[in-house]
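Notes for the one structure printed next.
Note that this complex is displayed minus one protein chain, with the remaining chains in position.
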Amino acid sequence: MLRFTLNRLLSLGLSLIAASVVIFFAIEIIPGDPARLMLGINATQDAVDALRTQMGLDQGVLVRYWLWVSGLVQGDFGISYTYRVPVSEMVQGRIWVSLPLALYALVLSTLIAFPVGIIAAAKRGSWADWLVMGGTQLGVAIPNFWFAMLMVSLLAIKYRLFSAGGFSGWDDPLLAMRSLTLPAFVLALPQASILARVMRSALLDTLSEDFMRTARAKGRTRRGALVHHALRNAMIPVLTIIGLQFSFLLAGAIIIEKVFFLPGLGSMIFTAITQRDLIVVESVVMLLVFAVILVTFLVDITYALVDPRLRRRA
Amino acid sequence: MKAAFKMPGFVAGFIMAFVFVAAALLSFVWSPYAVDGVDIVNKLHPPDMTNWFGTDHLGRDIFSMIMVGARTSIAVAIVAVGIGVLLGVPLGLAAAARKGTLLDEVIMRGNDLIFAFPALLIAILITAVFGASALNAIIAIGIFNIPVFARLVRGGALSLWTRDFILAARVAGKGRVRISFEHILPNLTNLLIVQGTIQFSLGILAEAALSYVGLGAQPPIPSWGRMLADSQTMISFAPHLALFPGAAIVLTVLGLNLMGDALRDLFDPKLRRDRQ
Partner (left out) sequence: MKRILTGASVLALLATGAMAANTSITIGDQLEPPHLDPTAGAAGAIDNVTYANIYEGLTRFASDGSVIPGLAKSWEISEDGLGYTFTLQSGVKFHDGSDMTASDVVWSLNRARAEDSTNAQKGLFASIESVEALDDTTVQVTLSAPNGSFLFNMAWGDASILNEGDDVEALKSKPNGTGAFVFSNWVQGDSITLVRNEDYWGTPAILESATIKYISDPTAAFNAVMAGDVDAFPTFPAPENLPQFDADPRFTVIVGSTEGETILSTNNKMPPFDNPKVREALAHAIDRNAIIDGAMFGYGTPIGTHFAPHNPAYVDLTAQSAYDPDMARALLAEAGFADGFTTTLKLPPPSYARRGGEIIAAQLREVGIQTEVTNLEWGQWLEEVFKGKDFGLTIVSHTEPMDIGIYANPDYYFQYDSAAFQALMEDLNAATDPAARTALMQQAQQMISDDYVNGYLFQLAKTGVANADIRGLWENAPTQAADLTAVYWAD
């Protein structure tokens, strides 16, 4: 187990380094001068050059890479070109929107998907199953931004049940949750559809296994067998999907954040890309990639702990 | 293949997808109106006999735009899948053929690395940086298709490498490359068809998302995603602008998903056993 863990840690480290190289050098070739953008159309070339020196943009590429990486390791994500504040401060502010949103959406998605998926598997072939299959197919096919548009038109503008967007901070927790509800719901629906189908097919696979028949033979009720044996075994692919969904929700909410004008990580990166605020883009993409690699690492370790067969790299 | 048409899910999906593919192909020779002109005087008409789906804010016929937009979505999605297949399949075959070696490790690591990047974000970055266009959208989406096919093919190929007929070929002296292409690949076509269909539908959604934020095909080329973006401020008094492009996306994706699911069920050995 130790060897496996060390092996995985090495993997983690290598992946992070590779990712940092890819990110930094890819972003370096982006056209567009941040200094010119800040000063505007009528600024003189002298003014632009002066600002470039101020921002440290005139140093060599490798030097800047090293400075960036060594900074990252110490938790220093650099200073934003456009806002002149530490990127870590900006991220801190934004993550209190994106993280709760992602978790909220994940919870909603799971709450919807589990019962739906279980019922569909338990009543395979019945009208309930068909309804679920049809519904999830629809849920997966609907683009989430279109769904958002429709929801806002209906629930926020026409019926005023929710605000049209925006987020005013956690000082008023109830209001904050309300601001996140519509976006979380819009994000959750397609995810729930995917999760429900995975749950259903994982359960079906497990239900047809021999050990299930043994469990029934031993006297377990249908429901008991389902919960105690099938569900547990089905959880492995389900948990994998949940893990993947979490990373997706963290960064993939970029369009939803735009539609609901939420000040989250996604909209911050979007603005940074258009403003050519390279430091923010690099550091936050690195952060998101790190989150994904970390989650994968933790999932791998957990599985290996639970199922020794997985300790050999398949 | 005939067996597929006996499955109701497949048929329903096929019809839905076919409608849009046909519309896309037809649009090359005919559409009710041209989509590159503007007719401000006739802007924002609701659906009626002259404009079956109404007109948009610049007076263009929405039915025609949906037809031509189908071209954009389908073309982008198919070529992106093509990239994934052309580059991902050989990588997967190579990794499986040389399992456990450095090549395998490098390919698998590369896959994992690409998977670790948030796809939509990177696609936005690529198109924002290198210019918004259908071509860049194809590349951005295509990149993320490569590891999908590589991983799929590697997994499928690995289980085939242990089979007897492959061992026989090895004994007969055939090289790994020949074996991969002559024996392994043909047996993976079912997997590829199913995954290809799924990636196709995902590609349509991705193209719509990129166009929605303005980073896909540029005007005057119509695109369903961009039509949705344009329609937003006018939803309250011209809902038809948002309804038709949205429905087009949903139906095409739904159709492809139904087809993919049906094919997967068709090719699934376990279900085959049950059927026999």
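Order as written gives the chain letters A and B; numbering starts at 1 within each chain.
Operating definition for what follows: a residue touches a chain if its C-beta (ideal position, glycine included) is under 8 Å from a C-beta of that chain, and two chains touch if they have at least 3 such contacts.
Just so you know, these numbers come straight off a predicted model, no measurement behind them.
Peer 1: Write down which of B:Ser31, B:Asn187 or B:Gln218 is the residue touching the left-out chain.
Peer 2: Among B:Ser31, B:Asn187 or B:Gln218, only B:Gln218 touches the chain that is not shown.
Peer 1: Return the single residue from A:Gly117, A:Pro143, A:Gly165 or A:Pro190 that touches the missing chain.
Peer 2: Residue touching the chain left out of view: A:Gly165.
Peer 1: Would you write out the residues of subunit A that touch the absent chain, in ascending order?
Peer 2: 31-34, 36-44, 46-47, 50-51, 54, 82-85, 90, 93-94, 149, 152, 156-157, 159-161, 163-169, 258-261, 263, 267-268, 271, 273-276
Peer 1: If you put the missing chain back, which residues of subunit B would it touch?
Peer 2: Subunit B touches the chain not shown through residues 36-38, 40, 43, 57-59, 128, 131-133, 214, 218-220, 232-234, 236-237.
Quick note on the criterion: only the chains that are shown with their structure count from here on.
Peer 1: CA centre of subunit A versus CA centre of subunit B: separation in Å?
Peer 2: About 22 Å separates the centre of subunit A from that of subunit B.
Peer 1: Where on subunit B is subunit A touching in the complex?
Peer 2: Per the stated touch rule, the residues are 109, 112-113, 115-122, 124-125, 128-129, 201, 205, 208-209, 212-213, 225, 228, 232, 235-236, 239, 242, 246, 249-251, 253-254, 257-258, 261, 270.
Peer 1: Which residues of subunit A touch subunit B once you look at their complex with the stated criterion?
Peer 2: 11, 14-15, 18-19, 22, 27, 30-31, 137-138, 140-143, 145-146, 149-150, 153, 157, 208, 247-248, 250-252, 254-255, 258, 266, 269-270, 273-274, 281, 285, 288-289, 292-293, 296
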